[in-house]
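Below is one structure. I have some questions about it.
Every protein chain of the complex appears in place save one, which is left out.
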Amino acid sequence: MTHPASGLRVDQEKQTDVWSFLTYTWRLLARDKAGMAGLVMFLIVVISAVFAPLLSPHDPLKQNLRFAKHPPAWSEGGSIHHPLGTDNLGRDILSRIIYGTRVSLTVGFFGVLIASSLGIAIGLVAGYAGGTTDNVIMGGVNLVLALPYLVFVVFIAAILGSSLINVILIFGFTDIPIFVRITRGEVIKMRSSGFVESARAIGATDARIIFSHILPNLIGPIVTLATFEMSAMIFYEAGLGFLGLSVPPSIPSWGNMLASGRQYLVSYPWIATFPGLAIIFTGLGMNLLGDWLRDVLDPRMRRVKK
Amino acid sequence: MQRYILSRLIQSVFILFGVLLIVFFMLQLTGDPVSLMISRHATPEDVEALREELGFNRPVAVQFGSFIAGAVTGDFGKSLRHKQPAMDLILSRLPATIELAATALLLSLVLGIPLGLVAGSNPGSFWDLLSRGTGLLGQTIPNFWLALILVLVFSVHLGWFPTFGRDTWTVLGLTLPTRSVLLPAFSLSLFTMGQLVRFTRSAVMEIRSEDYVRTAYSKGIAHRKVYIRHILRNAAIPLISIVGVQFGYLLSGSIYIETIFSWPGLGNLLAESIGNRDFALVQAIAFFSSFVVVFLNLLTDIAYALADPRIRY
Partner (left out) sequence: MDKILEVTDLITRFHTFDGVVHALSGVSFHLYRGETLGVVGESGSGKSVTMMSLLHLLAAPPARIEGGRALYFGDNGPLDLLGLDTAGISRIRGGRMGFIFQDALSALNPVMTVGRQISETLVEHLGMTTARAWNRSVQLLDYVGIPEPGKRAAAYPHQFSGGMRQRAMIALAIACQPRVIIADEPTTALDVTVQAQIIDLVLRLKSEMNMSVIWITHDLGVVAGIADRVMVMYAGTVVETAPVDDLFYRPAHPYTIKLLGALPKIGQAGNYRLESIDGTPPDLLEKPSHCQFVWRCDHAGDRCWQDIPQNREISPGHQAACFFPFTDKGVR
C-alpha cells in the first residue's frame, strides 16, 4: 500500500499553506483504500456516539422481560423490532451497542488526552534537560514499561473500584511512559540534528524553540501513536468490563455486555457475539487509520533509503 | 560481554525493587488497605482485629521494611482465603500457566513466522494479504471474545474439545498436555501470532532491499541460499526480542483465557483473588509476574547480544 515513490511527492511538494496540505493529504487518503475504509469505520463509531439517542431504536436501559432473549431479526423467532435481538433482561442489543460507543470513545479520548499531554510535557523535560533529570525520568519509564500491563491494570482497577473516571485515570496514567519515550526520542534527535543549536545561536529562547520548532515536528508521530493507543484503550476497557472491573453494570458498555452475555453463551449466543463484533469493528477502523497516518504523517516510518 | 550481562543484571535488580515499591504502595492508594479486604458488613472490632493481625497498624515505613524483608526470601504473607503462603499457591498454579503459554507461543511461532516470511517475500500476493489480515485481526479481535466463540463452535456444537478445564496424562512420570490446551492456547496466541506475522513480514521486506542482499545476488548466489543465509539470518536477530517480549506477555496475560476455560493457572488465581479481595495474594501474583517478565527480558537481551556481532560493549 505504501510505495516508496508515494513518499517522494510529500517531500518534494513543500507545503506552504494549511489548505494545500489538507487537500494533498486528502488525495493521499483517497488513494489508499485501506486507510479510507479505516476513516469511514472510525467516523461511523464517532457518529454513533454523538447521535446515540437519535440512532437507537430503543432505550438501551429499558428492561422488558416479556421480550427477553429474542434472537436477531434474520434468525427464526426474531423480529425487525429488535434487529440484533435482546439480552437476558429484554434490552435491545443494537441500542446498547450504539450507546456503548460512548463509553469506549470517552475512555479512549480522555485516556489519550491525559497520557499524551502529561507524556509530552515529561518527555520534553527529559529530552531537553538531559543529565540526571533525564536518567530519573527514563528510569521510571523503563520500570513501568517492564511491568506486565494487564496484571497491573486489573490490580489497580480492583483497588480503585469501578467507575468511568477511575477507568479513564488508570489508562491515562499507565499510558504516559509510551508518550514520554516517543517525545524524548524526537527531542533528542532534533537536538543532535543541530538545528536547536542554530536556533539558540540566533537568540531564540527555550520556550520559543520548544513551541515553534520542536512541537510542530512532534505532531506526526504523536497523532499516529495516539490513534493506536486510543484503539488499545478501547480494547482494554472492554477487557476490564468483561471481568466486571470497568464502568458499573448499569451503564451500557461493550465489556459489560460481553460479561453478561457469557453466561448465556450456549443458549443465546448473540448476546455475547455482537458486542465483540463492535469491538473488532472499532479496532479495525482505528488500526487501518493509524497505519495510514503513520505512512503519511511520519516520514521516518516510510521505507525510504537513507 | 560479562560487563554487559552484569550491568543488565544490576538494572534488572533495580527494576524489581521498583516493582516491589509499586506493589506495596498500591494497597495504600485508597488510604486504608484493610477496608479493601474485609466485607462491608464487618464490625469495627473485626476490622481492628484484622488490622492488628496483618500489621497494618504499624508505621508505613516499618510495614514496608518487613514487606521487603519477606519479599527477598519469597515470602509474601498468607492468602486470607486459602490460609496458605501466597508463594506456595503461585508455584502450584505455575505449571498450568507455563503449559498454556508455551503452547500458545509454539502455535504462534509455527503459524506466524512462515506466513510472515512468505508474505514478505511476495508482496501483493494472496499470502501477503492473508498475513496483513492476520496481523490486523490479531490486534483487534479481543481474545476473550474469540475464546467464547471458539468454545461455542468447537466444543458446544462440534464437541471436538472439552469446554473447560485442564486434562493431562502421565507417561513415565511426565505430565503431558492433552487437546484440552488447544482452544485456550489458540485464543491466547492470536495476538502474538499477529505480531510475529507483522514483524516477520516487514523485516523480510526491509532486508530484501538491503545493499548486502544485492551484493549476495551480485556474487551469483542462488535465490534460495540468499534467502536462508542473508535474509532470514538477519531477520532472525530482531525476532529474538519480539519472541522474548511476547512470551512474557503470554505468561502474564492469560487472565481472561484462564477464567473462561477454568484453566487452573496464575491468571485464574489472580481473577479469583481479586473476586475474594485477597490482596496479599494479588500483590504476590503481581510481583511474581513482573519477576518473570523482567527475567525474560534479561535473557532476551543477552541472547540478542550473543546473536548480533555488531553489538559492542
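Note that the chains are named A and B in the order they appear, and that numbering of residues resets to 1 at the start of each chain.
Following the convention adopted for this analysis, a residue touches a chain if its C-beta (ideal position, glycine included) is under 8 Å from a C-beta of that chain, and two chains touch if they have at least 3 such contacts.
This is a predicted model, so every value here is computed, not measured.
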Contact partner of the left-out chain, one of B:F126, B:W160 or B:Y217: B:Y217
Which parts of subunit B are in contact with the chain that was left out? 209-212, 214-223, 225, 229-230, 233-234, 237, 307-310
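The rule is simple: only the chains that are shown with their structure count from here on.
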Cα centroid separation between subunit A and subunit B, in whole Å? 23
Write out the stretch or stretches of subunit B touching subunit A in their complex. 14-15, 18-19, 22, 26-27, 29-30, 36, 136-137, 139-142, 144-146, 148-149, 151-152, 156, 205-206, 209, 248-249, 252-253, 255-256, 259-260, 270-271, 274, 277, 279, 282, 285-286, 289-290, 292-294, 297
Which stretch or stretches of subunit A touch subunit B in the complex? 139-140, 142-143, 146-152, 154-156, 158-160, 231, 235, 238-239, 242-243, 245, 258, 262, 265-266, 269, 272-273, 275-276, 279-280, 283-284, 287-288, 303, 305
